[in-house]
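What you see is part of a larger complex, with each chain still in position.
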Amino acid sequence: MKRIGMLTSGGDCQALNAAMRGVVKTLYNSGEEVEIFGFLEGYKGLIYSNFRMLTGKDFSGILTKGGTILGSSRTPFKTIEEPDENGVDKVEAMVHNYHKLGLDCMVILGGNGTHKTANLLRTKGLNVVTLPKTIDNDLWGTDMTFGFQSAVDIATNVIDCIHTTADSHRRVFIVEVMGHKAGWLTLNAGMASGADIILIPEIPYDIDKVVDAINKRNKSGSGFTIIAVAEGAISKEDAALSKKEYKKKLKKRTVPSVSYEVAAAITKKTGMEVRVTVPGHMQRGGSPCPYDRVFASRLGSEAGKLILNNEYGFMVGYKNREVVKVPLEDVAGKLKNVDPNATIVQEAKLLGICFGD
Amino acid sequence: MKRIGMLTSGGDCQALNAAMRGVVKTLYNSGEEVEIFGFLEGYKGLIYSNFRMLTGKDFSGILTKGGTILGSSRTPFKTIEEPDENGVDKVEAMVHNYHKLGLDCMVILGGNGTHKTANLLRTKGLNVVTLPKTIDNDLWGTDMTFGFQSAVDIATNVIDCIHTTADSHRRVFIVEVMGHKAGWLTLNAGMASGADIILIPEIPYDIDKVVDAINKRNKSGSGFTIIAVAEGAISKEDAALSKKEYKKKLKKRTVPSVSYEVAAAITKKTGMEVRVTVPGHMQRGGSPCPYDRVFASRLGSEAGKLILNNEYGFMVGYKNREVVKVPLEDVAGKLKNVDPNATIVQEAKLLGICFGD
């Protein structure tokens, strides 16, 4: 008999439920007797021993359902090691609850911050298996994270809609795409929707290059320009600042995000009307796309297999079209970013896309 | 032989192309010989005689295409009677070009502002037939405008996506829905997506009622609240101001829109995290929904029939499931708003939706 804890942490995304279903179905179908403890609202659930016992019924019909049946919360890693407002040591509490409930392992689904904490729990002796969840696709050790392709689909659809109205009105349109400090989502949604300009954190932009590209389009008679701006995009000047100076500058920013800065600069330099669209959290929601459903189910199934083999301390990832296990200590604290010289970026440039560099 | 001018004016929306295709196919299939002059970018095209001759081929394959093949521009009615920067009298220029090209009539597709100008042209002796285009559904004289249902579909999809993430994170989410000064779009998208609170211009909101509704949900264990806020929503205090005072207050507003005001007020009164999503122009874009394609095709076809019968001075509208012709002088300058006591609002309240009143 195996007693398995499970939690989802950090910003939610599509296919979390599909992944958990994959783990649990694999365990059930193995013939092994299992008990599933579902901790609620991320690490909080483990810290305060807030859980529900889950059965097969809980996992029925959730393959296509967005969000997470366990709820989630952001518990930044830096706060994990601090005591809570009642003086409770959070890490100690998690270790304590794990042992008190007689758990054999924890299945933890999350992104970058989540993996740091998962690795910490591993060093404290807990058996941990993790699954790479994030629309940002910025997790080290895996070619792909689930949620990513679903978010690409949504962001692409937003830009597709904007396309018809941009075409009719000869304006500049900016669509702000999520992705944290990585450009994967913006790069893919931008290429998929035929954006003319793509600004990503990994390639700081020169606003004059952006304006040149707009003017070139206007001269060629296209009349409108669509810009996909990553929420983490940054100008060359800002990229040259020290971290401290940049933070200081951000604090003084009166507009909600970088997209509005870009918009203002374009209007100032061209006199053109610029409209900003911010689909925001929409990009994390809705039913996972078929790609993510298959992908998350597969990873979940492999996590189930690891548990059956008592192999712990791994993230289940995906490398060169093979499901792989990656040691948690290798994953924690590392990010995977777009290489400015990657083939895909070169191809995008050959397709005529301007990156502002 | 008939020589027909055509233009699309104001913010674009879905099914403009479907409507124009409906007009032209009906004329062609009547056996009457016709010439179609497509004026580019709204009234500007007529003022400066900027047009393309259109043939059947131009209308092939555009039934499902968003935007407008003619382009559009906003030419506010109040600027129509003013001369342009070169001293050109715009109305005179339009009348002149109409006669110079030997046109038999103008087919004009637009919303509220567009209809004022269309009616003015009618009083100047031009033969005019109009079609009611707007995602706002605020045109007087017709139960429905095309673009509306497509925009409802998009806004609903946005809130559907937000639903899964809201559910996972126990936050308050605001989705700002378009609709100008009318609440139709927000009301329908909010009802379709199961929004908990709907704020529309026609029902000024009391922020304390909004907060009460949120607290009630929290107590009941739902944990999250979704609010559909019309871009024209207004608080009770602001609604009590004179127009002048309100404009003055708007000028001082530091946040981009009313949604951010509502968000700030909720956070202040409840301490809850509130996220704002602004799908913006996305709501006007993309392929028209099947409802709008059929609807716009039907109205277009009826406009074609009016032209074949030499009946001018009408908007083709829809009343009680019948296509009707409405005199332009009755339409121009009037708005159709949501009646706060309408059956649909009562039903929404019975379904548990809070309007903040």
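Letters A and B mark the chains as written, and numbering starts fresh at 1 in each.
Note that in this section a contact is a pair of C-beta atoms (placed from the backbone, for glycine too) under 8 Å apart; a residue touches a chain by one contact, two chains touch by 3 or more.
These numbers were taken from a predicted model, which means no experiment stands behind them.
Depicted are 2 of the identical subunits; the complete assembly encoded in this structure file consists of 4 such copies.
Here is the rule we use: only the chains that are shown with their structure count from here on.
By the touch rule above, chain B contacts chain A in their complex via residues 8, 11-12, 14, 16, 41, 65-68, 71-73, 154, 157-158, 160-165, 167-170, 173, 254, 256, 275-286.
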